[in-house]
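Removed from the display is one protein chain of the complex; every other protein chain stays in position.
Just so it is clear, A, B and C label the chains in written order, and each chain counts residues from 1 on its own.
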Amino acid sequence: MFFLSAVITFPLLGGLALLFFPRERVTALRWTALTLALVELVLVIVLILTYLQHTISIFSSSYLSESWSWLPSLGINYSLSVDGISLVLVALTALLTTVCIAASFRIERKIKNYMAFMLLLESGMLGVFLASNLFLFYIFWEVMLIPAYFLLGTWGGERRIYAALKFVIYTSVGSFLMLVGIIALGYYHQLAAGVNCGYTLELSQLLNTASSCRGVLGSDIQTWLLLAFAAAFAVKVPLIPFHSWLPDAYSEAPAPVTALLAGAMSKTGIYGFLRLCIPLFPQAVQTLAPLFNTLAVVGILYCAVLALTQTDLKRLLGYSSISHLGVIMLGLFSFNAQGMGGAVLQMVNHGITTAALFLLAGFLEYRTNTRRLSDYGGLAARIPWLAVAMGIAALSSLGLPGLNGFTGEFLSLLGVFRSNVTLGVLGTLVVVPAAWYMLRFFIGIMWGSPRQDGVVTASIRKGSLRDISWKEFWVVAPLLLFIFYIGIQPAFIAGVINPSLINTMQVLGNAFAR
Amino acid sequence: MTNLSLWVLVLPLLGFIILGLMGRFMPRTAILTIGWGACGLAFLLAAVNFINMLSTSAAQRSNDSVIYHWISAGTFSLDFGALLDPLSMTMLLVVTGVGLLIHIYSAGYMADDPGLWRFFAYLNFFIFAMVLLVIADTFLFLLVGWGLVGLASYLLIGFWYQRRSAVAAAQKAFVINIIGDLGLMLAIFLIFAQSGHLDYGSVLAHTFSGGTATAICLLLFVACAAKSAQLPLYMWLPDAMEGPTPVSALIHAATMVTAGVYLVARTSPLFEQSSVALAVVAGIGGVTALYAASIALVQLDIKRVLAYSTISQLGYMFMAEGVHNYAGGIFHLVTHAFFKALLFLGAGAIIHALGGEQDMRKMGGLWGRLRITGVTFLIGALAISGIIPLAGFWSKDEILGSVLAQATASGNVWYYVLWIIGIVTAGLTAFYMFRLFFGIFAGSYRGETATAAEHNAEVNEAKDENTLVTAAGHQHTVHIRYSAIHEVPRVMSTPLIILAVLSVVGGFIGSLALFGLPGWSPLTSFLPSGLHAHAADLPLGLAWISTGLSLLAGVLGIGLAWRFYGKGFGYKTQMQGNPLYQLVFHKYYVDEALNAVLVTPILALGRGLTRYLEGDVLDGGSRGISMVFHGSSAVIRRVQTGYMRNYALGILFGVVVIVVYYAMRG
Amino acid sequence: MPLTAYLIVSAVIFTIGVIGVLIRRNPLIIFMSIELMLNAVNLSFVALSHFLDSVDGQMFVFLVLTVAAAEVVVGLALIVSIFRTRHNIDVDEMNVLRG
């Protein structure tokens, strides 16, 4: 079956095809790119339907996995597989790419390259979520970096070069360490499994689930390997103190790119922790869990306090994004069904909410050409529907009960509280500053008395400050829909995630609490 | 029954959705039809349900029905369900009933506001959220309702969103309410971690270990204190008066703020497991009652007087619950909903008639112009002052009685103190209510003769208050001539009259045991027995003492108010020099202290971290590392001389090394 | 004569070529030195071919010859065009790649 390959390569091939378009046919380029993303979305929906009809088990179903020998002597295979966890993230990626491409119609410069890079980025992320060979995982991991770099460095704001360089350096330092870790992991696994077993980078064999070659790594080796892997993932998530690239990157990138980076790409880091670190190094993860938990908690509170005082819209959202990702990390390292299930659910929620917020902030920035919070004020009367959309997204982000953000955070924190009361309390504390800075964000733009002068007032006079257009509405509408849907009825997604989660976490043994 | 209760929930939600999406384009009548219709039908359904419930036997009155499966993860599984039992039914009737009256009233009050559709949409949303809070059958959906009423409150306080003070008040209310949500969330986590369940049935039947029970109850009470504006989380409620007056009546007096009282009553089996938590509830309730009443004594803004009064009365309710008499708390909740809604709506009528004026110093003598409002306001004031036989008397008497009963039963001196606080507060309540009443209605009209000096003083004192002109154009203060003051339209006065009637007769649903009718206690017998079974009994003689004293305190308070303000309100400028007066007038400087201790340092910390840790250390650090590489490459690049022959020499050097290595190895 | 003798001659010529590359600044002479090195290698190929009794060594020499011819053609063309632009053929002057 080539289905998974088709899902991954379709955007890539589509993006390449786009490059053969004449440069002047801007409209055709945009619509073709959107159509490609939509077709990809349809493919993903087909994948979901296929998956749902199948008995849920990892790495066994023939439709939902494929494997081709590539460099067998090095344990490198082209092998893909999908389970509930990757399925929801694949769906998230496809959705967000579609939305972000639709939101990119305003990009004027080099639209052809832009769209091609967006599609390439999608391919990279899908590959990361679907790869079940470590080497392949690494390749897709690096594939993500290239388009992200160009999108940031070419279409970004004033300080785009600085931001892009910082992003690339941070990310690649992390991923080189991961590459070392991958190579060493294969070596130590072979060492532990015995001479008759070949060098393998196949996830199913490394996890000892499908192979007769069982090798259990010593705890020291596990710890070092975990640290190498975690370096790559911690930068991508990001965990503090590896987050320094993020505010620059998120604030300089064009809004749709930021939405895609924050919404989907940050999930690859957490996915790495969940899919690789925890199952591959179960003992080390438990030993080092206090470290990650501490980083997560400090990050949650630290970034929340930072978000309180940011003067730049997108920086504020960037810090809030890190803060919320900390909750996901906490949930992940609680090692119980609620915490981890909540974490995966919250990955989806965070993706949707953050993307919506960044896109809406982008709409606003497009109208006023400023990101400074102090330039805004009292716009709700001028742009009521944009205010409503932004309000919904902000409320979802601050975790208002009944919206999606609450569902995931509640479940994660419930799990955290079960495993460690102190962490649970500290993590839950974040709802207060979260409410505070999101209200500051919303109120600062939409409420209060309008400014007497400044950029925004000028754009009001010019008449360029219009309410949300139909096109923009259709861009964010799916995201808002999901904000409500997951808030009201999360059982469906949780039902997809949980069986796979429990299967994946079997390796944790008794440490994994139901 | 399921279907009916579900519709009570769904109708206001539908109203909200329709108004929210299309209200902007609707004519006034359509907005009113939908807004009133949604709430009215919900009330009707609740009433039908209530009658149905009355016809069943007491054992079958609790009806829990699953609506849909919400989520499951591991051992955690949760359904969304509706619980209809006498307690939630009582709340449901109050919420939808008072809500309906206020919906009707709002049509008049908000008639000129261009955001009418928005207002009704929010009101319907509030009714939905409150109903959800009340009929939820799990702690989680309680939390959902809890958060959503907070949102509704936020939206309505900030209804005039271009007024800076309204925005600040809304933000404050939301953030403090989030602190409450935090408490509730933690309580829920603890409950789940200990019992493995979140539905009321299992949790309330579960026995927690002593410390855990106390922790859970205290966390729950944090939520209650935030929602019901108890010490130390009360600060948002007075500021919430920035919202339109019907909102103050509905949310910040009658219904939402009583959610805390409801929650304690709902989780009474838990509180029964922790005497410490109950003592805290009673203590905080008592202290808050006295504290808020003392602030109310000197307020000049009529809505703020009522706001502090609300806080004080909520304190009474918690006092009752703290001495095991949950039914008494609910009783006071019901009667308070009637007379406080009445008072707020009356105040709204006055403000409406005076074109937005809220300052007592510019009122007076309105008895002659606003007869209906005056009479109903008087009834409300009498009711809250606990004058027999109005509603407030009965419920307050029951509370004071049960505090005294607890005191005698336990012999703990602190309960006597609490009881005395209750009596004193009753006196203070009567005093400030009649100060307010006389200030508004007695004497002569002061609105036309405000001197420049007074005006300045007012500006200085109220510089953070509403002086901004709004887009809605409602709240800007116009001085209206006395002869131009007219009684409010019927759409506003009708709810006043209905509420006045309820304030008169509402007390009779309580116990009349004192007056020789021991069998008559409809509310208590309707509510589950757990809500009053644990309360201590009071001998009839002591009961008479308590009743008499509270009545005496009320009369005394009214008398003093008459003595000072009977001829009209006089603002005594010499009081300004009195430090005690200043302390109370500035609400004990709590807001200022909070700003200085919490808000400013956190913001300063954030700014400092952004600048130094984020900027200099992290950003600077990464730049520093790049400088290291930059610098070292400046050294190393000298190797690249550009002379091709040099490079060739390098190659040769490598070759020689290799060859010599082989030569040495042999 | 033993093989070693031929190889030593080859090594000496090769080293002379190396030194020529290193010490001369005229690119033409550097080129000639390179030719010297190639021929030194050729000598050892032929010698080895003789002593190993195999035609393969000679085959390599033949290929080296053709490659050398091609190299000289391109190299001299380069030198000529450099001389045209710079009027100077000191290799030390061509140091724009200096770090």
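One rule holds in what follows: a residue touches a chain if its C-beta (ideal position, glycine included) is under 8 Å from a C-beta of that chain, and two chains touch if they have at least 3 such contacts.
Operating definition for what follows: contacts and distances are computed from a predicted model.
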{"item": "Options \"Malonate decarboxylase acyl carrier protein\", \"SoxXA-binding protein SoxK\", \"Pyruvate dehydrogenase E1 component subunit alpha\" or \"NADH-quinone oxidoreductase subunit J\": UniProt name of the undisplayed chain", "value": "\"NADH-quinone oxidoreductase subunit J\""}
{"item": "Where the missing chain makes contact, among the chains that are shown", "value": "B, C"}
{"item": "Chain C residues that touch the omitted chain in the full complex", "value": "1, 3-9, 11-13, 15-20, 22-26, 28-29, 31-33, 35-36, 39, 42-43, 46-56, 58-59, 61-63, 65-74, 76-81, 83, 88-90, 92"}
{"item": "Residues from chain B at the interface with the omitted partner, ascending", "value": "641, 643, 645-646, 649, 652-653, 655-656, 659-660, 662-663, 666"}
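Operating definition for what follows: only the chains that are shown with their structure count from here on.
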{"item": "Centroid-based (C-alpha) most distant chain relative to chain C", "value": "B"}
{"item": "Central chain of the complex, centres being mean CA coordinates", "value": "A"}
{"item": "Busiest interface, counted in C-beta pairs", "value": "A-B"}
{"item": "CA centroid of chain B to CA centroid of chain C, Å", "value": "94"}
{"item": "Chain centre separation (chain A, chain B; CA means) in Å", "value": "38"}
{"item": "Distance between chain centroids, defined by C-alpha means - chain A, chain C (Å)", "value": "58"}
{"item": "Junction residues of chain B - those touching two or more other chains", "value": "none"}
{"item": "Residues of chain C engaged with two or more neighbouring chains", "value": "none"}
{"item": "Contact footprint of chain B on chain C as seen in their complex", "value": "18, 21-23, 25, 91-92, 94-99"}
{"item": "Interfacial residue positions of chain B with respect to chain A in the complex", "value": "24, 68-76, 140, 143-148, 151, 158, 161-164, 167, 170-171, 174-175, 178-179, 181-182, 185-186, 188-190, 192-193, 468, 471, 602-603, 605-607, 609-610, 614, 618-619, 621-622, 626"}
{"item": "Residues of chain B touching chain C in the complex", "value": "637-645, 648-649, 652"}
